[in-house]
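A single protein chain has been omitted from the complex, and every remaining protein chain is retained in its original position.
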Amino acid sequence: MMTKAIFSGFGGQGVLMMGTSLAHSAMSSGYHVTYLPAYGAEMRGGTANCTVAIGNEEIASPVASEPDYLIAMNSPSLFSFQTKVAARGIVFLNSSIISDRPSRSDLTVYSVPCGDIAQDLGNTRVANVVMMGAFIKKSGVVTPEMYLKSLETIMGSRKKGVAEVNRKAFAAGFDYIKD
Amino acid sequence: MAKIIFQKPKSLKEKIFHYCPGCGHSIVHRLMAEVIDEMGIQGITIGVPPAGCAVLAYNYFDVDMIESPHGRAPAMASGIKRMLPDRMVFCYQGDGDLAAIGLAESFHAANRGENITVIFINNAVYGMTGGQMAPTTLLNQKTTTSLAGRQTLLDGYPVKVSELFSQLEGSAYIERCMVNSPAFVNKTKKAIRKAFECQKAELGFSMVEILSACPTNWKMNTIDSCQWMDDVMSKVFPPGVFKDVTKATKKAAEVPS
Partner (left out) sequence: MNKVLMSGNNIIGEAAIRAGCRFYAGYPITPQNELTEYMAEHMRKAEGGVFIQSESEVAAINMIAGASATGARVMTSSSSPGISLKQEGISSMAACELPGVIVNIMRGGPGLGNIRPSQGDYFQATRGGGHGDYRTMVFAPATCQELADLTMDAFDAADKYRTPVMILADGMMGQMMEPIIFKSPAPRVYPEKFMLRGAGSGKSKFIRGLLLDPIDAEEHNWKLARKYEVITEHETLCEEHNLEEADMVIVAYGTAARIAKGAIKRLRDHGMKIGLFRPITLWPFPELKLRALSAKVKNFLVFEMSTGQMLEDVRLALQGYAHIDFHGRPGGAVPTPAEFANVVARLYNKRD
């Protein structure tokens, strides 16, 4: 098994946290994993992205040739990365702010209005966790329990109550994707 | 019984100085060794000599020493002192070493208030390399690279290190001295002692700038050199105490809490 995902969006949308929390839960689940963020001047323009590769064996390259998943939190991300996604790959779109759709017809698209869902939960900042709920449900790379545990570990030092909000956000995203 | 009134300081090795006749290095070496002896710190002193005429200082001082690349002595001394705060650490630097190539290192060591002592020999010329212009070369002074004399338009101005460093909040004690007369030599020794005491009391960066003759590269005899220091050099680089926090610290210590 080898799963590769690109998370991309505006700086401040918590895109890097999406990657690190997935990487952490993959590690806790016993997989090999590599997380690679875009860094430096590239980030200064206000966009952020990261790649996570998860596998049963040693990860050869941290640079993902053809990611199976693209999680686009804004329109520029969709346009930047849709051409890189593997044939018949899966794209998750933050449909709260992305009205466009991929130009490739082989991709499966899940539109998740994670911004709106987060707003309904009373905290727009957890849109990323909503999206992770949807992603984990569909990809099944790690169990929801393992993911939430990692999320809590990563956010550990932050305010209490955050864990509860995150749980709710994750569940909302998870349930949004129908089996 | 005969009374010994003068002898070689313990902190100097049995070596004959290689310095030219009339050079100030040998005088300053001796003064430092006397101070080290008097303070009883020979066994806990670590020195960092420069690149320049005094590069062989480790042949003379009988204390632990380590060579640094040109100008980097204050950086190296910072590393040493931070790891061994109870040792006495000094840099011995010339004007090219401290005020040209190593200005960043000395400036920032002073600014960080590194608790080290810098002995700064200012002879207004590059000695070891054969008499080129130094950052402290005076206006109109002839050197092998300022043949018509230092010109402001071409070469800028002599750098006044003591004045500069005394402006830094990290510096604790800055004095400029000369070694061209017995009275001045005695005064210089007192300044060196005070600088070391300043370090011992952990007050921060201390530096003694010492105007020192280089008859060879000044192309003067030793007597003229000493005279020139009085008449010309000391007018551009006036001796005196530029910074002294020891008094303020003493006063503060006396105030009952």
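Read from first to last, the chains carry the letters A and B; within each, the first residue is number 1.
Keep in mind that, in the parts below, a contact is a pair of C-beta atoms (placed from the backbone, for glycine too) under 8 Å apart; a residue touches a chain by one contact, two chains touch by 3 or more.
Everything numeric here is computed off the predicted structure, so don't read it as measured data.
*Asks:* Decide which residue listed in B:31, B:53 or B:75 touches the omitted chain of the complex.
*Replies:* Only one of B:31, B:53 or B:75 touches the chain omitted from view, namely B:75.
*Asks:* Consider the whole complex, including the chain that is not shown, and state which of B:20, B:55 or B:220 touches that chain.
*Replies:* B:55
*Asks:* Out of A:64, A:85, A:98 or A:165, which is the one that touches the chain we can't see?
*Replies:* Of the listed residues, the one touching the omitted chain is A:64.
*Asks:* Decide which residue listed in A:7, A:35 or A:147 touches the omitted chain of the complex.
*Replies:* Among A:7, A:35 or A:147, only A:35 touches the chain that is not shown.
*Asks:* What chain B residues would touch the chain not displayed?
*Replies:* So the residues of chain B touching the missing chain come out as 42-46, 48, 55-56, 58, 61-69, 72, 75-80, 82-84, 87-88, 104-105, 107-108, 112.
*Asks:* If the missing chain were put back, which residues of chain A would it touch?
*Replies:* These residues of chain A touch the chain that is not shown: 20, 23-24, 27, 32-37, 39-41, 59-66.
What we mean here is this: only the chains that are shown with their structure count from here on.
*Asks:* Could you give the separation in Å between the centres of chain A and chain B, each centre being the mean of its C-alpha atoms?
*Replies:* 62
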